[in-house]
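Written below as structure tokens is the structure these notes are about.
FYI, not all chains are in this one, though none of them got moved.
When the chains are written out, they are named A and B in that same order, and each has its own residue count from 1.
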Amino acid sequence: MKLHIRKSLSNRHSLWKLLLLASSLFIFSSASLWSQDNASAASEPSAPVETYGSFKESEGYATFATDNLWILLAAFLVFIMHLGFATLESGLCQKKNTVNILFKNCFIISMGVISYYAIGFNTHYPGDFNGFFKLGGPLTDAFTDSVNDDGLTHSFANLTSEYADYTYWSDFLFQAMFAATAATIVSGAVAERVKLSAFLVHATALVAIGYTVAGSWHWGGGFLTTLGDALDADGNVIAAAALEAGAEADSYSNAFYDFAGSTVVHAFGGFAALAFVMVLGPRKGKYTESGIKPIVGHSMPLAAIGVFLLFLGWFGFNGGSVLSADSELISRVCVTTALAACAGALASMLVSTLVIKKPDLSMALNGFLAGLVGITAGADAISPAMSIVTGAISGAIVVFSIIAFDKAKIDDPVGAISVHGICGIWGTLAVAFFGGASLTGQIIGIVCVSLFAFVFSYALALILKSTIGVRVSEDEEERGLDISEHGQEAYSS
Amino acid sequence: MKLHIRKSLSNRHSLWKLLLLASSLFIFSSASLWSQDNASAASEPSAPVETYGSFKESEGYATFATDNLWILLAAFLVFIMHLGFATLESGLCQKKNTVNILFKNCFIISMGVISYYAIGFNTHYPGDFNGFFKLGGPLTDAFTDSVNDDGLTHSFANLTSEYADYTYWSDFLFQAMFAATAATIVSGAVAERVKLSAFLVHATALVAIGYTVAGSWHWGGGFLTTLGDALDADGNVIAAAALEAGAEADSYSNAFYDFAGSTVVHAFGGFAALAFVMVLGPRKGKYTESGIKPIVGHSMPLAAIGVFLLFLGWFGFNGGSVLSADSELISRVCVTTALAACAGALASMLVSTLVIKKPDLSMALNGFLAGLVGITAGADAISPAMSIVTGAISGAIVVFSIIAFDKAKIDDPVGAISVHGICGIWGTLAVAFFGGASLTGQIIGIVCVSLFAFVFSYALALILKSTIGVRVSEDEEERGLDISEHGQEAYSS
């Protein structure tokens, strides 16, 4: 896609061409499925296949239905995170860039879900694939093997398998909402000076390709899950000869462990953001000869709404990652999640009061998020007591990290690189310290994913810079992106 | 009610009389039930009747409990839509009318739920009724046949019936939240110039009578479900003689199909809004000799919060309409809902960029809603691929529709007529195109419901105009309804 857009998009009004191109691709991929789907009958839309009907009568259905409901509810909660990101980011930026930020967030969730349908889901979960880079096809491919005798496409064949406690529909929705968060992390870091068209291309490639490829290394059965020696069920190393003779590994000695994505989602997003920010440069007037000029957010209530919604959504982000409604696990995971978030906020309040000499609300808000990112990798493996420690350390780290990036003239208006990138790394390491994971495996996973995110994003940003440009003009930045990109103001009387 | 209020309400301070009248009615209807209800015992409030107790021990209870929980959660999600409407509408209107809009939304949900208790539920679901116009009584009537041996009114008799997978309590709450949305649609279209007292009367009549009567035609087992030839289980036409001899129809050849209400809720609300707007006239200064003057919303963050909350709530609106937690169906419905919403937003972004020559945030926001309204009729019948197409077309339609209504000098500050009315029609037709429904049945349903909504609302508005008046004075409109109607400003320092 990148090659096609080089010159044709160098003028202002070419944004719609991009959108047209992208939309055409998706509509085309959808339209090709018309014939097979169009036979569905509204008069009996829910007529279950015989086998689904008997499954519903069987003993296991009640638990399955609860499991499936929880995954669906978790998808809704992760959806709420997108509203959280939209309001947090708006609140922490200047008034004159609010429309632009909201538009970007509308685009991210839309393009995120549609692209995950078109390509992402099957890239992310390629089945037995253990490689490094492979793209999947549209969602419906996954359903073609399904029972389909009433004109509707059912996912029943998978529905009762040993593999899953939920329908593929729920799985898709949960993972699609999840995927789109990666681009949202970047959005905040590049706010207030990124060119809209460049951001839209970057976000699409990042969500549809970058995130899903990296994610497949861990969650798609990729190489990060098979690090180190193959172990049998008792934890003993299986000899190479035995493996060649067909012995199967139960687990691996240095397997990378990242429960809900401290690295695979958050560090990925954080380092993709870092790369884009480095290509983009800081906001005009931020780093002057007389020092760092703070550019304060235009609405702290919006920012606070954002953080509370993110906290809420995280119960689905982590709790849904259990992939069932297992009573013990989902409840435990939600408890560690809440404890880490609260400890993170308290630690940030304390540390910022010590360091900045005032009880800073922005830091308190980032403290919640730091705690949440920090516990994400080990929410099921770290005890409640240690989740408080993990969250508190994360909340302390984020204060120093935000200050350090500012000193390094890496301009990140919302602190996304610190919250997601740095605390994502901390959280992944914390599973080794407090949750029994292999430190080697954790480090390998962090390096592979973060490096890939950085390189992917950096290369993409450079290509965009040399083609359509990544940054608005100084004059446009001065007037604000709302007027210069959208011809619209966020507030009026 | 309308006849009683004619002259007595023509002065400013008569609003309270209206409220008094309405409240008295409800309190009276409640108070008449005092004696039978007042015997309940707090010391054993939950003491189950023996039969409920044995049901809870039975095999089917676990699934029933999950089904019931989901309907309840869906009610909460639809409740969230009311906050979504309140914030969307506030954000898209001028600052000086914000208190008025919020007050209207507070009233709608309150009066909506209470009137649904007093009259709506039993009008909406009259059992075997197949007629055109019939009013029901208070909710508790439905419960009097219930097991009631512990001093509390239980709905147990219905609870385990073949009919429902949920308690009547959950059913009531879900449908009550649903019903109130019809008036909310109107609220946005008439904003910034409607007289508060007139709106309150209009909304009450619309929710308590208009919506529930029209809804009964489809969901209450009314005539829209028995259109065309009677068919047996194999889809063959049953001869008239056989029907007279007592043969029962399994379905009907031209049955109207509207899963969650593209027509029955949204087109109903949209055309009721159109009628009221036509009686009311445009806002002062909107259509001048020198052209159409845009009146921009005062807070795009509020509007965006509204749309995201509406998107979230729609998972309950559509998913809850499955009326059980059937794993296959609720998950499928939520997937088509999300895909259509996202495709709608992308299409609106694209089309508005093409047509208005800028990436317009308001259009992007309305695109989400257009896609959601569009998929509502066929969320269970249209495939995921076709739900993308349905949503995308809806998102394109809404842009042209909003522009067209503006050219026709139909002043709709939030685009509600286009989003709910026009896209509601499109969505209902889409089930014929992509979901196998009868085109004839769909057209009959659309015409009957939309026409009824229009005529009902138009007649009501005319009566109000000739009695208490429907519009504030020019001076009041100029100063804003917050000051003129409420003596209060929405924002201060």
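By definition in this document, a residue touches a chain if its C-beta (ideal position, glycine included) is under 8 Å from a C-beta of that chain, and two chains touch if they have at least 3 such contacts.
Computed from a predicted structure; not experimentally measured.
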{"item": "Whole-assembly copy number, given 2 chains displayed", "value": "3"}
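Definition applied: only the chains that are shown with their structure count from here on.
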{"item": "Euclidean distance of C-alpha centroids - chain A vs chain B, Å", "value": "34"}
{"item": "Of chain A, residues touching chain B in the complex", "value": "13, 15-16, 19-20, 22-23, 26-27, 30-31, 33-34, 37-46, 48, 52, 56, 61-66, 68-69, 72-73, 75-76, 79-80, 82-83, 86-87, 90, 98-99, 102-103, 105-107, 109-114, 117, 138-140, 151-156, 159, 166-167, 169-170, 172-173, 176, 196, 299, 302, 305, 485-493"}
{"item": "Chain B to chain A touching residues, read off their complex", "value": "62-63, 66-67, 69-70, 73, 77, 94-96, 251, 255, 257, 259, 296-301, 304-305, 307-309, 311-312, 315, 319, 322, 325-332, 334-335, 338-339, 341-343, 345-347, 349-350, 353-354, 357-362, 364-365, 368, 378, 380-386, 388-389, 392, 431-432, 434-437"}
